[in-house]
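Quick one: the structure is below, and I'll ask about it shortly.
A single protein chain has been removed from this complex, and every other one stays in its place.
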Amino acid sequence: MTTGAARLFLALSAACLLLESAIAGEIPLPERRSGYEFMSRETRAMQDDDNGNPATLWVLDGEALWKRKAGAADRACSDCHGDARENMKAVAARYPAFDPALRRPVNLEQRINACRVGRQKAPALAYESKDLLALTAYVARQSRGLPVAIAIDERTRPFLEAGREAFFRRQGQLNLACAQCHDDHWSGKLAGSSITQAHPTGYPLYRLEWQGLGSLERRLRGCLVGIRAEPYAYGAPEFVDLELYLMWRANGMKIETPAVRP
Amino acid sequence: MTTRREFLVLACGAASVTAATTARAQIDPNQQALRKAAMQEALRRVVGDSPVRRGRVKLELPPLIDNGNSVPLSVAVESPMTPSDHVKAIHVFTEKNPLPDVVSAYLGPRAGRARLSTRVRLADTQTVLAIAQLSDGSFWSDSAEVVVTLSACLEEGLI
Partner (left out) sequence: MARAIVNVPSQAKRGEIIEIKTLAAHPMETGFRRTQLGELIPRDIIRRFVCTYNGAEVFRVDLYPAVAANPLIAFNTTATETGTLSFQWVGDNGYSVTEIAPIRVE
């Protein structure tokens, strides 16, 4: 290929990519569908019945942890925050949220750990540990039924854009972008499983594949490994930016925590 | 440019994935034969030489399930559940799992209704068998076919 032709080829490819991203924009609110709608009737029944939903075991643990004193400060969450059923309402619906101290958004797990370390003077809970999952599930459960309400301002906009860019970027050995499955091919199938729109309305959730409760980051790591990309470390800024974008993309949808998914 | 078929094979990381979209057995025929024999043996241990009649038992399983790791299963047996006429035991077997026994429930007239609901693991598209043992020594059965689609790529060991 001559240099001129090569340049033209590159320019056209770049234009195609941009055009691709512009066409595959966010799903309009009336068309947003939760992963719940893609599941079988039986799996939905599992989510709908608190007495049959295994995630309830973690929520109950979270409730116990909420009231338990911890750390050098010998404080329980309830000592500052009172009754979670009242005071944690709508909290999960606006996370990830901007943390002025860190000058960037943090997710709910990081917010809980910030309290543990800063207020309870206790060591941070490990990502995906039973205790952190239980507390996150308990707090997020208090937003069940409420709409996702991520508010973007000039502080959070750059992080939202970073997350959006990651969502549309081809990556991994399979050279796939999240958008290609979850914007362009949702309702299709991948190896027998339904491709959803990828709205994280139910996290932390009980995944049948995991036979346990897990966070959004655990699920995202699974996706990244699936397209043969290097998964980010838990709590990485790249992850939180992506979580911010995904939640913002799900604005208006109802929180379902703790959900059940196949 | 990765073709769709190549993508599916790579994505699941399993060389044995075929491009067939309908569910085909994933367990090799030798293994299948051994497991079927194991189920017959497990069945014999429960019923001995007694005949097993179809009927009175209702085994409920979703025909197509999201994930073989957790399949809701329900067994109900028609019975007045009186001291002289009741269900003593309900047994569930599979023909393709590594072990044939799934669950065994032992009840009596105090149960009121002969019923068990639980969630089970199914290794492959297969037939599940439920046996009820009545107080008069008779055995009744029902079976159900379940299609277990190629489950999403197993995450264990990858992350």
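Order of writing sets the labels: A and B. Residues in every chain begin at 1.
Everything below uses one rule, namely that contacts are C-beta pairs under 8 Å (C-beta built on N, C-alpha and C of every residue); 3 or more make two chains touch, one makes a residue touch a chain.
Note that this is a predicted model, so its numbers are computed, not measured.
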Contact with the hidden chain (one of B:Val102, B:Ala130 or B:Val146): B:Val102
In subunit A, positions touching the absent partner: 51-52, 54, 56-58, 60-61, 64, 211-212
Residues of subunit B in contact with the chain not shown: 69-71, 94, 97-99, 101-108, 110-113, 115-122, 156-157
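Everything below uses one rule, namely that only the chains that are shown with their structure count from here on.
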Distance from the mean Cα position of subunit B to that of subunit A, given in whole angstrom: 35
List of subunit B residues in touch with subunit A within their complex: 2, 7-8, 10-12, 17, 21, 23, 62, 64-67, 69-72, 149-155, 158-159
Residue ranges of subunit A touching subunit B (in the complex, touch as defined): 39-43, 45-46, 173-175, 189-193, 208-211, 218, 221-222, 225-228, 231, 262
